[in-house]
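Have a look at the structure that comes next, please.
For this depiction, one protein chain was excluded, whereas all remaining protein chains were kept in their positions.
Per-chain numbering from 1; labels A, B and C assigned in written order.
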Amino acid sequence: MLGYFGPAGTFTHQALMTFSDAEAVPFATVSQALDAVRAGSVEAVLVPIENSVEGGVSVTLDALSAGRRLMIVREVLLPVQFNLYARPGTRLEDVRKVVTHPHSAAQTREWMASHLPQASVTEGGSNAASALEVSDPGSRFDAAICGEIAGEMYGLEAIATGIADNASAVTRFVLVSRPAEPPRRTGHDKTTLVAFMQTDRAGALLEILEQFSGRGVSLSRIESRPTKTGMGNYCFSIDAEGHLRDPRLAEAMQGLHRICEDVIFLGSYPRADGVDAHVPRGFADSDFAAAKDWYTSLVHPGDE
Amino acid sequence: MLGYFGPAGTFTHQALMTFSDAEAVPFATVSQALDAVRAGSVEAVLVPIENSVEGGVSVTLDALSAGRRLMIVREVLLPVQFNLYARPGTRLEDVRKVVTHPHSAAQTREWMASHLPQASVTEGGSNAASALEVSDPGSRFDAAICGEIAGEMYGLEAIATGIADNASAVTRFVLVSRPAEPPRRTGHDKTTLVAFMQTDRAGALLEILEQFSGRGVSLSRIESRPTKTGMGNYCFSIDAEGHLRDPRLAEAMQGLHRICEDVIFLGSYPRADGVDAHVPRGFADSDFAAAKDWYTSLVHPGDE
Amino acid sequence: MLGYFGPAGTFTHQALMTFSDAEAVPFATVSQALDAVRAGSVEAVLVPIENSVEGGVSVTLDALSAGRRLMIVREVLLPVQFNLYARPGTRLEDVRKVVTHPHSAAQTREWMASHLPQASVTEGGSNAASALEVSDPGSRFDAAICGEIAGEMYGLEAIATGIADNASAVTRFVLVSRPAEPPRRTGHDKTTLVAFMQTDRAGALLEILEQFSGRGVSLSRIESRPTKTGMGNYCFSIDAEGHLRDPRLAEAMQGLHRICEDVIFLGSYPRADGVDAHVPRGFADSDFAAAKDWYTSLVHPGDE
Partner (left out) sequence: MLGYFGPAGTFTHQALMTFSDAEAVPFATVSQALDAVRAGSVEAVLVPIENSVEGGVSVTLDALSAGRRLMIVREVLLPVQFNLYARPGTRLEDVRKVVTHPHSAAQTREWMASHLPQASVTEGGSNAASALEVSDPGSRFDAAICGEIAGEMYGLEAIATGIADNASAVTRFVLVSRPAEPPRRTGHDKTTLVAFMQTDRAGALLEILEQFSGRGVSLSRIESRPTKTGMGNYCFSIDAEGHLRDPRLAEAMQGLHRICEDVIFLGSYPRADGVDAHVPRGFADSDFAAAKDWYTSLVHPGDE
């Protein structure tokens, strides 16, 4: 059984349906979804991790790096489309009070300001919860900003469509399970790590980046998060190109382990966009194998 | 006239009162507060920028780097204390529905889960708006999580105090004005910049960091933010130790300007904690002056 | 009046004649030649500094960085051709004792071993001095290894020609004068520096290199030389692409000055091969000017 950050009708739900049509359990918060995996009550859950407009989803980043270890096994990319949904019969010019998730509010701010300047936007829970709220005839809200699946699920009517300020916005979701042997290498993989820097180490972030650049590994995302132990203490949530079993990543990860206070491995999995990793000259598997053979021949010259 | 992220009673209001007791204007959103400065209707506004537990305040970071230039002229640090406030007469065990700002919800999650497991927490606008909401006898909420100033301002009663999961949490606020000549050097200054990396430049973040490390400048904060132009395109919001007029920072900033798509200067101002900048050997003002004198003597040997 | 590392007939003499046919003074040693410039008895002298086979000419590198400052104003490249010269009438098969400069001996070792295995090679002073020695009918040497000019000057006969092991060997010479304003920029310049590292600074060489790479400056030569103060203490003799007045080199040199125990500027002068400097994106004069303008506009916003 799979789960997802719900309720039914969220973009996460929509993303889940792109690869599974089995029944799945919605969870009210990302934390609850991840805890259900930890407890074993579901096999895996889908949660949002990053948005091309709003950035990392802090609650997901933080919940993944605290508590019992979890592992990302898949990623899904979903274009984000926002509509304005109201109870049937509502006219656009009558809308005064709108509710939506803070990220959705942020991504439609300009459209709202220019098309509905008289409306106030309240930040509520999920988009779907906002749609549910509006579907209640006694609700103090006139409309909800949400995606198609949520609007239709709760019987609302789209009174404006395509209202995202940035039409090309994309959200990235990850499917999270308990730790296991990672999915096999495909050549277009991504590895997610959290590195906790040693706070008394000058230039710690530079050193962290050098672990990757020095082994020919590109990063596709890096975000600092406070470690909650004091202003200025960070950990870094990192997506690196490549798979745990790529020798260049294997060496980079071990290098990271040596210089960091702690490193959390959150999984190696295929990239949703299927783009092959760029491997600079000198960092292919064959280069690592040749270097190892050479080294071995020096340590044991008799075996040549 | 000063303004702040309101309504009256927010932590931001509380932070403002630590350095000014003149009347000040509350604004409903950070964006509106900053736009009022841009429009000249207030001289400067105080807004939250970073929390030791929740990280950077995305809306502030994004609003500072978009639109007409603004400038940070002061920072304020405020310990964050949360209480649970309800209408007089409410008993703790009767609380079922709680409202608060998402950051406040995040910072009291554990306390709520262990002390009020039966209560649901709804994420509303600001802490003060939540207190205001609860003060309405007809409110569907029983209690608000907020600071002392907000609770008292709206006539509520603290039914639980000190409920933050992390007792040492601190929020950092910045006073933002229109661009002008920055405050003078104090020796314990901080400079805030936003660097937009060239997307086709391999190792762009590493190069950005080297602009600072190569001139002996330490960073106290670095956060990646999406540029909203596509997944994987970032800008970096950076707090560097030192003042625009420190030669090591002057050179680092110009180096940054050369390798970046764009750089936004958001101000040089005294550090709230008053700690002097650490200047490594070779990067003091006198070292820069000596190097310049030497260089000049080579270009114009006759002037020696 | 110019001087050169003599006697008449050396490769240095030959190199001098490529750009000057005025009378010039030979000096017995590189040190004496440079001291004559310091003393003002000649205007400038030509000395060998580097050979594509034998490497840097240690005595020149050391003499340039000790004593009163000098300045390189020109470089000359000369292909190196060796012949075997003997007194007229000598047959190749009778040659038993050969004399030449140590560098010439090194560059003809293989030819001698395969063609004249019975001959012993003695390392003498210059090639020309060797030719002079052989021209004495009473000499204990049968032949000298030297260039055409020396062989003919002393009336010897070439009994074998083109005997260099490496047919493409090239020697580089520099014209050295007293310090003055360097020759003007040509766009294909070279700058010679000596950097003395701080011996207690970990990674000092890495830091030295970063001063250049961080400003887009390529190096065409780097050689370590002992500082003569103890095993393991080095200075680095460096040729950098570019001119003292190129802003990227100006900044790199000042950076070097800040982190080094000492830096000696030995001149900016046109490259003999006329190849334009490679300037990476972000490091052109215009990039430096734009960065400076931007910075100035921040310090003095009123002047915009």
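As a working rule, a residue touches a chain if its C-beta (ideal position, glycine included) is under 8 Å from a C-beta of that chain, and two chains touch if they have at least 3 such contacts.
Note that the structure is a prediction, hence the values are computed from the model and not measured.
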Give me the visible chains that the unshown chain touches, in label order.
A, C
One chain isn't shown here. Among C:161, C:224 or C:286, which residue touches it?
C:224
Which residue, C:14, C:51 or C:83, contacts the hidden chain when the whole complex is considered?
C:51
Out of A:74, A:188 or A:245, only one touches the absent chain, namely A:245
Can you list, in ascending order, the chain C residues touching the missing chain?
31, 50-55, 58-59, 77, 102, 106, 109, 122-125, 166, 168-170, 172, 202-203, 205-206, 209-210, 213, 218-226, 228, 230-232, 234
Residues belonging to chain A that touch the chain removed from view
179-182, 210-211, 214-215, 244-245, 250-251, 253-255, 257-259, 263, 265, 282-283, 287-288, 290-292, 294-295, 298-302
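The rule is simple: only the chains that are shown with their structure count from here on.
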Using C-alpha centres only, name the chain that sits farthest from chain B.
C
I'd like the angle of the rotation relating chain A and chain B after CA superposition, in degrees, nearest 5.
180
How far is the middle of chain B from the middle of chain C, if each middle is the mean of its Cα atoms, in Å?
57
Using Cα averages as centroids, what's the distance between chain A and chain C in whole Å?
58
Please output the residue numbers of chain C that touch at least 2 other chains, ranges allowed.
none
